[in-house]
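Written below as structure tokens is the structure these notes are about.
Removed: one protein chain of the complex. Kept in place: all other protein chains.
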Amino acid sequence: MNYNWNWLVFFDLEPGATGTYLSYLFGGLGWTVMAALASWILALSLGTLVGVLRTLGNPVLEKVCFVYVELFRNVPLLVQMFLWYFVLPELLPPQMGDAIKQMPPPWASLVPAVLCLGLFTSVRVAEQVRSGLSAIPRGQKMAGMAIGLSTWQVYRYVLMPIVTRIILPPLTSEFLNCTKNTSLALTIGLMELTARARAMQEFTFQVFEAFAAATLIYFMVNILVVLLSRRLESRLRIPGLIGSDSSRITAGH
Amino acid sequence: MGYEFDFDVIQRSWVYLFRDGMTFSLTLTALASVGGVLFGTLLALMRLSSIKALSMISAAYVNLMRSLPLVLVVFWFFFLVPYIGGWLSGDGKPIKVGAFSSALITFTMFEAAFYCEIMRAGIQSVSRGQTSAGYALGLNYRQTMSFIVLPQAIRNMLPVLLTQTIILFQDTSLVYVISSTDFLGAAVKVANRDGRLVEMYTFAALVYFVICFTASMYVRRLQSRISIIR
Partner (left out) sequence: MKSIKFAAIAGAAVLSIAGVSHADTLAKIGESGVITIGHRDASIPLSYYDDQQKPIGYSVEICQRVAEAIKTELKRPDIKIAYQLVTSANRIPLLANGTIDIECGSTTNNAERQKQVSYLPTTFVTANRLMYKKGSGISVIADMKGKTLVSTSGTTNIKQVTQMNADKNLGINITTANGHSESFLMVETGRAAAFAMDDILLAGLIATSKNPSQFEISKEALSVEPYGIMVRKDDPKFEALAGGVVKDLMKSGEINNIYSKWFLNPIPPKNITMNVPMSPNLKKVITNPTNSPDPAAYQ
């Protein structure tokens, strides 16, 4: 094959003189993690809120939440990224739009990416929360109301503690999806891990080495998160209430 | 709002968008989903078999695919497939692989991991009595699987399989990173050529929304109609 292997390329200096290619890739991992964590925080807060709102029984709220969920689920994530990055500044009043466009490169891509990914993931979190809440026997809520707790108190002290423990496994996979989806931000200029692997490939022409390194790093992150979440689950597990059917397979990645 | 909209651009590029772009997306989705389900079912059977080696290979493959971002997998296959083709065809020359074939192989291989998990859940949801009855009647493994277990498994998991296919359709937009012309790629080309980003991206989002929403509504209706009461 007309391909010359060169595993030592990782120790060559990167053109921007920030260090070796290896440190360049790990810098990308840093951006990936930052984007993933920021989006995840946004997704958890918003998603839990929406998931709870859908179970309150108010028909107007349900319709609104339904529209919100369907809107973000049926448009591909890549298209959503483009909308946030290219279209939003044009739709805002000129001053705000220009201010957004003048943001220096790392942040200009990071902010839309986090907003986009955060909202996209919040929808999936909302669905998990909703199904978690519906898995709790109705008696719990009724008992809470019967002893005089307000709706807010019932959720805060009775339902949510159980729900969070039940949905921990699917939430872990949602977090992993969120991390993987940060790679889409490369299309709007965020130099995260996959983007840097591609840049490395373009500068050095060592295709397989660059992508192999990125693959390995993603794999390691995956294993790390799974191990951590298993420890968390075993500490938080409620005896007698085995986690929401891990055998119930839903589509998606 | 300082932006002047020009929705004419959609009218002018309608044919290109749908004839070239959408057919690419839909064909890719159709072929990759069929291929993915077939390969996924194979992986699921391997995973559930009693031969340790098969089970481990299948588990390793699925875990690998599920831990990587799809963008990275697209890049991998785009650069890797011609070399593999050359090696397979034994003449040492990398064979030429067009964008469509590369995308097709990528998506089939990637989605197979997810279809595998779905089929595995489906196969496990068919009660063991069915398999036992099959063997009792004198059918061998292949016959039991193909005539008794798999049809029931597919019927049980049909809504989930279809939902995964809808997700596949959305994922085909990622061929943008290898500069292929699917529906999104076509919209981006027109947007760049005419400088009409807002109109084209909004239009693309709208089209995807309509297609996916209608499809998922249909799946929801299907789900309520075929659910088996146990």
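Here the chain labels run A and B in written order, and each chain numbers its own residues starting at 1.
In this text, a contact is a pair of C-beta atoms (placed from the backbone, for glycine too) under 8 Å apart; a residue touches a chain by one contact, two chains touch by 3 or more.
Because the structure is a prediction, the values reported are computed rather than measured.
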Sole residue of A:K101, A:R156 or A:R230 that reaches the chain not shown, by the stated touch rule: A:K101
Residue of A:L25, A:L46, A:V129 or A:V207 touching the missing chain in the full complex: A:V207
Which residue among A:P15, A:G30, A:P93 or A:P161 touches the omitted chain? A:P15
Taking the full complex into account, what residues of chain A touch the chain not shown? 1-3, 5, 15-18, 89-90, 98, 101-102, 104-105, 108-109, 187, 189, 198-199, 201-203, 205, 207-208
On chain B, the omitted chain is touched by residues 16, 56-57, 60, 64, 78-79, 82-83, 86-87, 92-98, 178-179, 189, 192-193, 195, 197
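Just so it is clear, only the chains that are shown with their structure count from here on.
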Using mean CA coordinates as chain centres, what's the gap between chain A and chain B in Å? 21
With touch defined as at the start, can you tell me which chain B residues reach chain A in the complex? 1-3, 64, 66-72, 75-76, 79-80, 83, 86-87, 92, 94, 114, 117-118, 120-121, 124, 157, 160-161, 163-164, 167, 170-171, 173-174, 176-177, 184, 188, 197-198, 201-202, 204-205, 208-209, 212-213, 216
So in the complex, the part of chain A that touches chain B is made up of which residues? 1-3, 70-71, 73-80, 82-83, 86-87, 90-91, 93-94, 97, 176, 180-184, 186-187, 194, 197-198, 207-208, 211, 214-215, 218-219, 221-223, 247-253
